[in-house]
Structures are given as C-alpha cells and as structure tokens.
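Here the complex is missing one protein chain, while the rest keep their positions.
Let's look at subunit A:
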Amino acid sequence: MLLAACTVEDLPMGESVRIDADVPIAVFNADGRLYAIDDTCSHQDASLSEGWLEDCFVECPLHEALFDLRTGMPSCLPAKKPVRTHPVVVDGGHIYVQLVEQEAVA
C-alpha cells in the first residue's frame, strides 16, 4: 500500500511528519535522506515523529530510546524491540511511503 506523506517542500532537512494511517507512520528528512518508520515507539506510547533527529537516528521524546532510521533497531534503552521501517518514494514532488505489512523482525 502506498501512503501519501506530504510534498517535498513540506519536509525540509531536520524535519519530520506523521501520517495518520491505521498504524501511524513517521517520515524524516535526515540531512537530505528520507526515512519512514512506525511512528509509535516500541517501548510505550510516544510518537517518534515528535522525537529529536540526529544524523540517521531519532530519539524518542518520552524516555529517550534511540532508533536507527535505516534499520528500525533501538541502539539504547529503554526500547528493546525494533520499529518497522518502510521504503520512501518521491514522485512528482510528493513523498509517499510504501507500507511494509509484515511483522517487525525481532
């Protein structure tokens, strides 16, 4: 499934947006590279699109777990489980996310 995020202009470097899908998705522009992951932190109830972006990592805004945007893996506590990552497609100035349906790999 392809989900529309926003236009390229709406997501400048260092910014993030949240797509309100059944499972919300967060899209990041990390120094010009676009990444999409599940928006809800794998630890508790926090929105990762509201987190702090640094290189290709996002820090959860609630308890500061750090997720690698390339793999979805947490690189520090308290999160232990990965979040799913999704391919990002840019077409005609619009950003889309190709939703990955399978369960997160542990």
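Note that a contact is a pair of C-beta atoms (placed from the backbone, for glycine too) under 8 Å apart; a residue touches a chain by one contact, two chains touch by 3 or more; residues count from 1.
As a convention for this text, contacts and distances are computed from a predicted model.
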Protein name (UniProt record) of the chain left out of view, among "FAD-dependent oxidoreductase", "ABC transporter ATP-binding protein", "Putative ABC transport system permease protein" or "succinate dehydrogenase": "FAD-dependent oxidoreductase"
Selected from A:Leu11, A:Ala46, A:Leu69 or A:Ile95 as touching the chain missing from the view: A:Ala46
Contact footprint on subunit A, counting only the chain that is left out: 46-47, 49-52, 59, 61-64, 77-78, 80
